[in-house]
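Only a single protein chain was left out; the remaining protein chains are all shown in position.
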Amino acid sequence: MSTPPLPDPEVPPPAATGTAAVTTTDEKPPPQGNTVMREILSSGWLVTVLAVVLALVLSGVLIAAADDDVQAALKYFFSQPMDTFAAAWSAVSSAYVALFQGAVFDTNAETFTAAIKPLTETMTVSIPLILAGLGLGIGFRAGLFNIGAQGQIILGAIFAGWVAFHLDLPAYLHLPLAMLAAIVGGGLWAGIAGFLKARTGAHEVIVTIMLNSIAVYLIAYLLTTPVLQNPGSTNPISPAVPKSAQYPLLLGDSFRLHAGFIVAIVAAIFVWWLMGRSTIGFKFRAVGANPHAARTAGISVNASYVWVMLVAGALAGLAGSAQVLGTDKVLTADVAASFGFDAITVALLGRSKPLGTFFAGLLFGALRAGGFAMQARTGTPIDVVLVMQSLVVLFIAAPPLVRAVFRLPAPGPRKARAARSTTKEVAA
Amino acid sequence: MSAPTTDRPAATAPDEAAKPLAPISWKAPTGYGVFSVLSLVLFGLLPDSGRESTFTISTSKDFFQIDPITVPSKSTAILLSLIALGLAVFSYVETKNRRKVGVWLPAIFGVCVVMAFLVWADAGKDSPIPLTGLLQGSLFLAIPLVFGALSGLLCERSGIINVAIEGQLLAGAFLAAVVASITSSAYAGLIAAPIAGALVGALLVLFSIKYVVNQIIVGVVLNVLVIGVTSYLFSTVLKNDAARYNSPPKLPTIDIPVLSQIPVIGPVLFRQTVLVYVMYVVVALLQIFIFRSRWGLRLRAVGEHPKAADTVGIKVNRTRMRSTILGSAVAGLGGAFFTVAAGLAFGKEMTGGKGFIALAAMILGRWNPVGALAAALLFGFSDNLQVVLGIVGTPIPSQIMLMTPYVVTIFAVAGLVGRVRPPASEGIPYVK
């Protein structure tokens, strides 16, 4: 089966409205392949690895620059330059070691359970990133720039929370019902954008951005009303999620890792099947790659827009459920943290493919989980993780830049193909 | 022999009436109808009668004082709603007769419904609604939106989508605060702000033009990058020595002599900081230069049909680069609002999504400087209304009020305000 080469971040998704303008000529043939060495050096995974390295190096510069010792040493840089470098090295290396220990394996821990805990934290944190990232990836491949995972996560959490707090059911009904509610909530919220795009052509970027903000105020408001607020509390916080609606813990009480991770794995497999093996995914991809041709072949582009958003929103809603029913076990206005925005970078890093998104989610989950440890141990603020994430995505999206930095040879086929498809873009 | 002329014939042939006509879009009159009826019921008919609403207009520095106006709440709200309903009917008739109405209709309609709302909100309250203060605050809150929207339209008119307005505002706010604090001069901060915006713009240019990365992706990621960098530096450098790095002086308010003493208009327009006066100038200059100058013609040509521009010797990517960096600098300048103009220290993510509202203002304003100004003022008004009503004490939760601009934007992009036409080649990289 051929999975079409879609979408590299450097290839813009086609805008679906307006007149089309094609500027390629038929004169340019498919470029020829080149040497084996070049193939390897220019391959996607190498660029990915180097992009991560480059992002870590640049973030290291930021860490060093803000470090007190480095600043102190800089004052006498010209007399003893090595002091500056030593201070910088120590600042950066201790931060990164703490990051690693907090994200994967704590070498200082006394028990194996404590040593392995960071890895389970990474997995826990990655759940919403993977779920929402999978949804966004479907959108990107279907030509929809859904920026609205943040709002969809919040709505998923609100719906799941309401079912958890207000219904009294046995566990085998309560949790599935709460998950279903999350799917409905996230799906509906995203569906608004899909519906408006299909019916009126309203651009999904704008609508989803607006829906994000509305969701933020909506949850803030609902947490002041009996709908979600803990009775008797004056704080905007919900009651605790009853045991019957919680995701079961996977590794016992000493770890936070919960069944949401299984949900994420199942979701990834589902998305793989949906996009690669089902007629629905075929339609989604066709609409994403060329809505005009899809329409002419009898595929309903508008219906696709609505369905894509419903599926993407459902996955983001599940991400919300993982937070409220699994990780936090209570609903606050900050339930979505910045998962919705981070999920965009996750989907981009994973090139919108399920497997890629899964690992990208784990990577960013690791950065986040490790970031807390780093902040606690070395005082390096976790904000630097945002810098790493954005740099990784920027570099991945611009392979020529990474190659230029590491002086790799330019690739034969890949780049030429990208250039072709960009000039062939359908106008907005 | 002469070939027949190929010009389009006049649209009205004699047999036109008998032919099938295009279906009429009833969106606008329906919208007006729904809102005017809602206004009539909610603000006019349902509330109890016998209460009064008060509005103050003058400020103490004016030439002459206008006494506060007190009106009976119920009848005034009914009257205003009925005017709105009349406009809705007028719109229905005009649409039925296939005639277009000007922008005056939505403008007057909006004023009527909003006034009806204010009358209702203040009904029976002790504190009056300070009308002038409401407008003054609206303009104030609109500042970053105006600069942001102008930034967006400068970039998009040249074909580059700028979703990084948020990041540019934030970078501007950050650098303005730091520079103003170090130099103890608010004006130095004002100069630094556009430089920060331009730096973000340079990254946008680098990735979207040189490396042909999707412009929306770059914009989204740059926002994250700027949030990360500014928050990181805030948590480290700025926190360690807030007195030195993060205590910017406030831009002074400059009263324009004479003009500032005109009632209502004076305090609103002419008792402002230099940033606002710069804003007036930028809007006016852009309105003229985008549409009437050589620079503007080329800018628009590059955004509409880059290849056509290239074939007459205009350097497409260089033009896009310049306008994007200029636009980003404008957004950076707008960022100064949050720190030096508002007299606040820099805080993490303090722009709070204003960059996205600015983007919406640009679209509502149809890629037009004056339109963007109007849309930004509308958003500023709804923002400030929530503050004012919070003081007066209102029956509506503040979160619901805060949602309004976003809901309005969704209605707007969904076509309730008519078809918008973005520059034809926006978002499409130009590769020869």
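We just call them A and B in the order they show up, numbering each chain from 1.
Here is the rule we go by: contacts are C-beta pairs under 8 Å (C-beta built on N, C-alpha and C of every residue); 3 or more make two chains touch, one makes a residue touch a chain.
As a working rule, contacts and distances are computed from a predicted model.
Comparing "Electron transfer flavoprotein subunit beta", "Succinyl-CoA--3-ketoacid-CoA transferase", "ATP-binding protein" or "ABC transporter" against the UniProt entry of the hidden chain yields the protein name "ABC transporter".
Displayed chains that the missing chain touches over the full complex: A, B (touch as defined at the top). For the chain missing from the display, the contacting residue among B:L46, B:A107, B:V258 or B:A308 is B:A308, taking the whole complex into account.
Contact with the chain that does not appear here is found for just one residue of A:Q246, A:N290 or A:Q323, A:N290. Think of the hidden chain as still there; on subunit B it touches residues 1, 3-9, 19-23, 288-289, 292-295, 297-298, 300-301, 304-305, 307-315, 419, 424, 432. Contact between subunit A and the unshown chain involves residues 1-2, 4-6, 20, 22, 24-32, 277-280, 282-283, 285-286, 289-290, 292-300, 416, 420-421, 424, 426.
Rule of thumb we're sticking to: only the chains that are shown with their structure count from here on.
Rounded to a whole number, the gap between the C-alpha centres of subunit A and subunit B is 30 angstrom.
On the subunit A side of its complex with subunit B, the touching residues are 9-13, 15, 18-19, 21, 23, 62, 66-68, 145, 147, 192, 196, 199-203, 205-207, 209-211, 213-214, 217-218, 220-221, 224, 341-342, 344-345, 348, 381, 383-391, 393-394, 397-398, 400-401, 418-419, 422-423, 425, 427-428. Within the complex, the subunit B residues that touch subunit A are 163, 207, 211-218, 220-222, 224-225, 227-229, 231-237, 240, 307, 348, 353, 356, 359-360, 363, 397, 399-400, 402-403, 406-407, 409-410, 413-415, 422, 424-429, 431.
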